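The complex appears here without one of its protein chains, the remainder shown in place.
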Amino acid sequence: MTKRLGSLVSLRRFTGTLRIARWELTRSAGGLDRRTAAFGLLVLALAGGAVAAGLAPSPGDVALDRNVYRVGVGANSPYYEVIAANGALAAKPPSADALDAGEIDVLVRDDRVLIEDSAKSRAALAAFRSATESYNDRRMRAEEDEIAAFPVGVSLTYEDRTLSSGASGSGASGSESSEAGQAAAGSDRAAGAPFESLVLAFAFLVPMNFVVQLYGSSMLGERTNRRGELLLVAPVKPTEIVAGKTLPYFLGLAGIAAVIAATVGGGIVSVAAVVPIGLCFLAATFLGSMLARSFKELTFVTIAASVFLMSYVFVPAVFTNVTPIALISPLTLVVRDLASESVSLGEYAFSTGPFYLSGLVLFVLGTGIYREEDLFTQRAVPLKFLDALGARLRRYRSVALLSTLFIPFVFIAELLGIAVLFALPIGYSLPVLFLVIATVEELGKSVHIYAGYAQNRFETGWRTALLLGALSGVGFFLGEKLTLLAQAVGLPELALGRAAFVPSGAGGIELLALALAPLALHCVTASISAFGAHRSKRGYLIGLLGAIGVHAAYNLTVVSALV
Amino acid sequence: MSDSRLTIAKRELSGLRKEKTILLALAIQLFIAAFSSFLVVGLVSLYDPGSVEGYSIDVAVAGESADDLLAVASRQDGLEPTRYSNPATAYRSFQSGASDAVLIANRRPSGRVSVQATVPDGNVQTTIVVVRLRETLRAYERAERGQLADRLESMPLELPPEERSNPYYDFTYTVLVPLLLFLPVFISGSITVDSITEELDQGTMELLRVTPITFGRILDGKLLAAALLAPVQALLWLGLLSLNGTQVADVPALLALVGAFSLLLTAIGVAVSLLAPDRRVAQPVYSVCALALIGGTATLPNGPVNTVARLAIDSGGPETTATVAGYGLFAIGVYAATRWLIDRTDPAAL
Partner (left out) sequence: MISVQGLSKRYGDFSAVVGSDFEVASGEVFGVVGPNGAGKTTTLKILSGLIEPSAGTATVAGYDVTEPAMRSTLGFLPEESPLYEDMTPLSYLHFFADLYDVPREVATDRIDASLSRLELEHRTRRLGDTSKGMKRKVAIARSLINDPEVLIYDEPASGLDPLTTNEVLRFVAELADEGKTVLFSAHNLYHVEDICDRVIVMIDGEVVARGTVSEIRATHGTTEYHVYTTVPVEEKTTDSSRSSGNQLDGESETDPETEADAGAGTALDDGTPNPAPPMRNGAAATTVTEEGSTERYETVVPDMAAVEELRERASAAGGEVVDIRTVEPSFEEIFLDIARPSAGAGS
């Protein structure tokens, strides 16, 4: 009986959500005056046509580097054709004076090639050399005697040495064969992802920006001129309003992803990988529209979210076949799906998990301030953000919960830190990384505590502060165990990855002590910040700095002792 | 009366300053710069054999033609070839970790040499190994081709000498600098749209219109504020880049180009807001126009991105100067068209 009632209630809530979703759809279509709507449709149709027409020539025609290097070469030189056929190189009259004056970067005179002593000249020479190589390959391909033109054939096998210690070749995980001269000996693998796949993967991202702009405008529209007040007094919960208003856009994103996947030959994996990106994007925009005071502010927030997300998902995908770090981006899954490579469930979870979780947490935070007293007030974005955090602090144990919920963001920030720093020599990057990790984690453990104090949600007194710190530390510790997932995918192959995810030391001599040490660390550092926060804003900053220092010192000691 | 436009522009800028969200725009750009430098440094270390100093890969070589291959391979940088008597021992050294890769070269009855290359899977090193093997095998191919020269109608051209260089030298100029210069331009147009649609939405535009300033001047003021912002930001970025060791040439021409596009996109922003005075429509429409103008022209030889790249890398010339001038004229033309549109628009109907 109670069960039936429960399902009835949830059904009612669902129909409430659907009703708002339908209303959102009809209103955004009907709320516009006819001229505006017609103009918008016209431009979008034109743009669609232009994109379709622009995609017709292969995406390889992108000419960003056209004529960036200038080569002085006579029209009768055999190299003239090399230059003329290459987009990045521009042929100029050969003159030593021009080379001296920096008007040309490379000078071809008879059989000699001269350059200036400059980075640009050397880069131009390298481009010239590879252009000559391609030119030769083209010429050779025209030869009748194929054997003489390409006397070497290559087959490349990738073999996993960790798996196949016994029978040779049994662990081969992929092979390609080609002629060495085709410049294709493993080039696809070496170059990371195939260029076309990347461009196609990017095609999934572009329409998201437009959907998100519509969504952000609609959400902020509820807040300007108190338009959303009527919905607030209607017999629906804020959760249902938010869900209802989001649903059409979410479905739209998923639908567009499906259409694109069908067009470019992606499968269900592509759609499943793009959907969490869209969810996260919507969530960030939603929270942004709850925090922004004006259209302009919303634009900045949306562009920031967009640029951040786009780089975060796109750049690692460039390295799809190079390094496991690429898996931090769901787009890597798309690239692999387009190349008909398989994706394991674990990899899917690793790539998309943080996106699902972050999206959800952002929605939770935003929905907390979807209420009269916050919706129509004007406060600076950081203050509003503290409001959003404070709205979630109902009991002391909410502090622990929020710490756990921040894990996906901490995870994303740390992965980003690794990605940005992994190119540096390890001697420099490790200490910096420790500092970054300590900062990110300490912020994640304490910012909500500060928010709670700023809004007088906690009792004063240092005992409470220490309790809050301990709670936050416990929540964070439990959440951090989720990141062990990372190890399953082989990310810790990198020394840096290990530094990020095992700072709390897994494996060692005294296992129990080592397992409890990180718990103690998190509780202690969080308490330091909380103690500062209970005094004042300045106290919080000082406490936070102290906590970061302790945390970084701990990590440095543990890792240098263990690794 | 031009100071009334300045008054409007000043108020726009002070609004931006007060909201402090413009800091976000700078943060975005810093993020792009950091992430891209990761790209550049990372890619260079991954791909350029020369840039990973003192690192040499051990290659086990075996097979009938191993000696020819060995002769070529031993002349390559960053490669330590070792001759193994047979493929089996070569593989064993790979399995045990003594070698990073295996090359088995055998001549086929057709006369072609078949090379079986085996590389480790799944780590960063793979890339370096593959890149160096490719270099070696291409050199080997050239050597073999030379021996069969009499069977070819034309000989391949001799390759220009190899110099150690950064293969991603142009990346900074063709991608990073254009991104850092055009993002502020895009944002400028976007906030123009916001500023106008917001005043219309909230009814504050009416109060401006009852003052002695004409509607056209109000919009001019908004356009001015936004259009000035982009070149200032661009200058800031160019300064930061040069502090960071990236020399950018032809800054005046770059600023002129940024100014031209800033005017162009803010004028489009104004026009779009007049034709579609609802932000929900205006922003996406504006974004589409901006993307088409900047991104969509990427395939054109003198497209804005390419022009920025050529100017920044110091390959500018009369052609790029003419291009910049052309974009300037185009922007002025679009601005004039927007003025015409403003005059024909009844502000009361918006």
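Labels for the chains are A and B, by order of writing; each one numbers its residues from 1.
Definition applied: a residue touches a chain if its C-beta (ideal position, glycine included) is under 8 Å from a C-beta of that chain, and two chains touch if they have at least 3 such contacts.
Note that the structure is a prediction, hence the values are computed from the model and not measured.
Which of B:Ile213, B:Leu235 or B:Val251 touches the hidden chain is settled by the complete complex: it is B:Ile213. For subunit B, the list of residues touching the undisplayed chain reads 1, 3-4, 7-8, 11, 14-15, 18-19, 202-204, 206-214, 346-348.
Although one chain is not shown, part of subunit A still touches it, namely residues 293-294, 378.
Going forward, only the chains that are shown with their structure count from here on.
Residues 15-16, 19-22, 24-25, 27-28, 31-32, 34-35, 38-39, 41-42, 45-47, 88, 91, 94-95, 97, 108, 110-124, 126-127, 130-131, 133-134, 137-138, 140-141, 144-145, 147-149, 151-154, 156-167, 169-170, 173-175, 178, 183, 186-187, 190-191, 194-195, 197-198, 201-202, 275-281, 283-285, 287-289, 291-292, 296, 298-301, 303, 305-306, 309-310, 313-315, 317 of subunit B are the ones touching subunit A in the complex. On subunit A, the positions that touch subunit B within their shared complex are 28, 31-33, 35-37, 39-40, 43-44, 47, 50-51, 54, 57, 61-70, 78-79, 82, 88, 90, 102-103, 105-106, 108, 111, 113, 115, 119-120, 122-123, 125-129, 132-133, 135-136, 139-140, 143-145, 147-161, 164-165, 168-169, 171, 173-174, 179-181, 183, 185-187, 189-190, 206, 209-210, 213-214, 217-218, 221, 224-225, 292-301, 303-304, 307-308, 311, 315, 318, 322-324, 380-381, 419-424, 490, 493-494.
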